[in-house]
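Contents: one structure, followed by commentary.
With one protein chain held back, the other chains of the complex are shown just where they sit.
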Amino acid sequence: MTDLTAPVSAPARKRRSNLQLLMANRLAAAGLFIFGFIVILALLAPILPIPNPDITDQPNRLLPPLSEGHLLGTDHLGRDILSRLIWGTQVSLLVGVSATALAAFFGSLIGLVAGYVRGATDSILMRFVDMLMAFPYILLAIAIVAALGPGLLNALYAIALVNIPFFARNIRGVTVSIRNREFVDAARLSGKSHAAVLFTEVLPNVLPVIVITMSTTVGWMILETAGLSFLGLGAQPPTSDLGSMLGQARAQLFTAPHASIIPGVMIFLLVMSINLLGDGVRDVLDPRLRSGTLGRPMPVTKIKRETKPASTIEDAPALFVENLSTGFDTGGSITPAVNEISFRLDKGECLGLIGESGSGKSVTALSLMGLVASPPGIITNGGVYIQGQDVLSLREQDLIALRGARVAYVFQDPLTTLHPLFSVADQIAEAVLAHNPIGKRAARQRAVELMETVGIRDASGRASAYPHELSGGQRQRIGIAMALANDPDIIIADEPTTALDVTVQARILELLQKLRRERGLALLLITHDFGVVAQVCDRVAVMKNGEIVEQGETQTILRAPQHDYTKRLIACVPELGEGHSFLDRVRPLFSEAKA
Amino acid sequence: MTAYIGKRLLAAIPVIIGLSVIVFLVMKLIPGDPAQALLGSYATPDNVARINRALGLDRSWPEQYVIWIGNLLQGDFGRSYILNRPVLDEVLERFGATLILAGASLVICSVLGILAGIVSAVRQFGWTDRIVTFFVLIGISMPAFFLGLVFILFFAVQWRLLPASGMYAVYGGGDLPDLLRHLILPASTLAIVATGVVARLTRAAMLEVLRQDFIRTARAKGLSENKVIYRHAFRAALVSIIPVLGIQAGFVLGGALYIETVFQWPGLGQMLVKAVSTRDLLLVQGGVLVAATVYVLVNLLADVAQALLDPRLKA
């Protein structure tokens, strides 16, 4: 942890290229293959040995497929369907891709400028976009074609125009979020003009979204232009695209269905291959999907232990953890996060679990009740004994029944950990009802009592408030009230005060201390702050790289840490009143690293 | 809440004015001089000037717009010169048929799409998920007008199960069962594509919500998995699904263009397509304006529904 100067580890660089990732997705690869085949066929139309698509041959009209000289038969004017199909595909592709390019260019430009400049420009541009969006889907296109007159080019403009809002909105959203990132301000301070910031700093970050949006809308635009042609408003004879082929063949639907079905299937294949490819492209470029975190977390962490420990033990404390190991499944191999850790927590005791980021302290806390998101989380070893019973050996619903009843959690950021759409009293009442079916009214009464217990003034008045209407400190009090709902034996508090200001933190810690003493609660406190540990914990366990390097009485460890890591960690905490001497004191700790 | 609805209603007014401006401008795009076209070989400069004065075309565009809006507000949408009847009468008559078709499709796609999306998210990567994903892919890739033709070919021609076109049977029909029989094919064709979109977005919204911190809190409380998914996760996902349903309303209204043409459904879409081919511009203008206004109101409803669900939006 100390040697910042060591070279960065290399494995991150050896990532698979985007194309490799795309090809690894079988559906996307299939899409690419079909799409590529269609594109090549369409491009080769001038040199393929196919008849002229516009030569009519009345005697040979409506020939079925596999007729001599006409592989796919002929249409109502005796024209060769295969030839028309290939040429028509070329037109459809060209129009769809051009419309997408136009919509993407103008839409992205509007979105970029509106999102970056904000203010009045943003309002005006986006009101304009809203107006365009206020038309149902393709009706505006119809109005434009009506005004300009039917024709392929007019249809193209119309389709491009009605899709501009879609790009503008998407791109604006992303631009706004990137504009608020600090590197944009930093680039300004590095001397870049607004235009330079927009096009050299923001645009590169927005580009993947533009590509994703394009790849997911090309298919749609091909469908829309084909639709206009189908209605006779797009391609006009002698030009024909897939849509107009279908439109013209419709009259002979009952006598010669193949003339309709062939172009229809072609449109379907083309659009489907593009959609498959588009989804693949999105998966590759979207970093969230890429890291594989979009999996749906299961109710209980996957448990796959090498050895099964005894399911019960005698004379157990409130909580006893033995050789617990948890890792993350990274496609094939398991990256350990917590490694063979053991600790105990007695009734009424407070144990601090302290460590720096990445030490595995939060994963430990979540593992105890199987709350590590899974996939990718997986508990690979060990036992967690609550009152002597290994909870990891329990059936899923029995483990769930323990949550919130015997063991309750308080999480870090109360804004994201409370449900935004339910009132706070409902959320507390729900916790009561989950284990104790006393009826809605009684549960709500209990919720208000609990809110009073945790020191919320005017509890009955605040009961119907939503989380966003409360301050950070009050929200965390709600979180604590929820944890107390069923008089648990153990509360696991995962960085409960990290998101709060110091003055609020002091009051929340006070509250936790008071509750612990009054109710004889066992408290497992996860934190990165030695000050917090010193203030509330009886004992402390120091974690590093998924292991507990040292544990013992808080005072003993603070006064005489044994392990080098603990020593250094404690030494690095500045104390109020120490002033400049702090820096002189820690300087020797790092001098060897610099040498 | 009433204040919120009032605010949204007020906000809808400029949007509707904007719509009318865009429609007005689009109509101004029309190449050629209307007076010239009207007069044909009688187009002496004198006559052209007289007609222009009579039609108000010698005034500035803003003046023309105000006059036009004034007429619209009095219910005067002009006369269709092809049908030789007032535009508003024709539009309103047709709109009922479209509302039945689009409304039925919207209900089908909302219910099926949301159900499929939830099941697909909950059983992520399971076989149900795969089947749903497969049908969604077909749905969103299938041209609705082609699907309609295929349906006609099989259900009406091949198996003779359902009528291929129209809203009522020519002889002896006209009751509700007859209407429903005629509705099944066009409504399901229109709904299939929209269902794909809804299912896809529902799945994504559910998966997104299921990863949120407050879901972990719900689990930590000891709630059953059903409660976690259907009460906590779905409620939160619904907030982002509802606007999608609003957009789908526009999608089915627009899709009605193809479907009504394919199934000879006597609605607004069929009317518009005909009007565009015959360049009956006043009819196009009236139809588009009415449909767009209805769409704005549907989205207003979606906004209100969303605000009812999400207290954060009311602020």
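Labels A and B are assigned to the chains in the order they are written; within every chain, residues are numbered from 1.
One rule holds for everything that comes next: a residue touches a chain if its C-beta (ideal position, glycine included) is under 8 Å from a C-beta of that chain, and two chains touch if they have at least 3 such contacts.
We adopt the following convention: contacts and distances are computed from a predicted model.
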Quiz item: What protein name does the UniProt record of the undisplayed chain give, "diguanylate cyclase", "Peptide ABC transporter ATP-binding protein", "ATP synthase subunit b" or "Acyl carrier protein"?
Solution: "Peptide ABC transporter ATP-binding protein"
Quiz prompt | Visible chains in contact with the missing one | solution = A
Quiz prompt | Candidates A:Ala187, A:Val211 or A:Ile334 - the one touching the absent chain | solution = A:Ala187
Quiz item: Looking at A:Asp122, A:Glu201, A:Asp329 or A:Glu430, which makes contact with the chain not pictured?
Solution: A:Glu201
Exercise. Sort through A:Lys347, A:Lys440 or A:Arg587 and give me the one touching the missing partner chain.
Key: A:Arg587
Exercise. Just the residue numbers, please: which parts of chain A touch the chain that's not shown?
Key: 1-2, 4-5, 7-8, 12-13, 181-183, 185-193, 201, 204-205, 356-357, 501-503, 505-506, 509-510, 513, 528-532, 534-536, 554-555, 558, 568-580, 582-583, 586-587, 589-590, 594
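In this section, only the chains that are shown with their structure count from here on.
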Quiz item: If you average the Cα atoms of chain A and of chain B to get two centres, how far apart are those centres in Å?
Solution: 31
Quiz item: If you look only at chain A, which of its residues touch chain B in the complex?
Solution: 127, 130-132, 134-140, 142-150, 219, 223, 226-227, 230-233, 243, 246, 250, 253-254, 257, 260-261, 264, 267-268, 271-272, 275-276, 293-297, 299, 366, 369, 371, 373, 397, 400-405, 408-409, 411, 413, 416-422, 430-431, 434-435, 466, 468-469, 479, 482, 485
Self-check item: For the chain B and chain A complex, residues of the former touching the latter
Solution: 14-16, 18-19, 21-23, 26-27, 29-31, 121-122, 124-125, 137-138, 140-146, 149-150, 152-153, 157, 206-208, 210-225, 227-228, 232, 235-236, 239, 249-251, 253-255, 257-258, 261-262, 272-273, 275-277, 279, 281, 284-285, 288, 291-292, 295-296, 299, 309-312
